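Okay, so here's the structure we're looking at.
One protein chain omitted, others in place.
Now for chain A:
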């Protein structure tokens, strides 16, 4: 959006309604000294370039390679994750949940869009959609099938409805064939969706397997 471009509030406006509405709001708040426009740019930059799912992937990869860290993460997720520098908004009360052979975890917020921004960034559209929020609790296996994930019959599914300020990070199972890989090699296998529970971590490719 161009900010040096005056918006015409009359009939000559070529801006869509929401663009015009948000620009008007920003202008009012700026003129009244309630917001600093440069702060808005800094907020956007933070969530576009600095905070995203690579934070969470590093947490998971470290948990896979460092048993003491994994134990800390299980016991006090917020502190363990905070020690890696991933703190802040929508990550104040983080709890890590570990997938096992017996239990697969899935996170949803049926009431709004609670999501662990500090480790995963802003949520994808599907996470915020009514379709996901409605069915993740009542038909989680159907939802997972739409992601292409079919759990083995013997696996229990645990859905976490994130409805207070608690936020959840799913620690997917470490893929087979990654024995001896270090954290840096493992982190690319950890997808955002695998940390919500709608996918598994990626299997190592032949190319990646040759890297460590």
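The definition used in the following text is that a residue touches a chain if its C-beta (ideal position, glycine included) is under 8 Å from a C-beta of that chain, and two chains touch if they have at least 3 such contacts; residues count from 1.
Everything below uses one rule, namely that contacts and distances are computed from a predicted model.
One subunit of the complex is not drawn; among "Polysulphide reductase, NrfD", "Flagellar basal-body rod protein FlgF", "Nitrile hydratase subunit beta" or "ABC transporter permease", its UniProt record names it "Nitrile hydratase subunit beta". Across the entire complex, the residue among A:90, A:178 or A:194 in touch with the chain not shown is A:90. As for the chain not pictured, it touches chain A at residues 1, 7, 9, 16, 18-19, 21-29, 31-36, 38-44, 46-48, 51, 87-93, 95, 110-113, 118, 121-122, 124-126, 128-135, 137-138, 140-141, 143, 146-147, 156-166.
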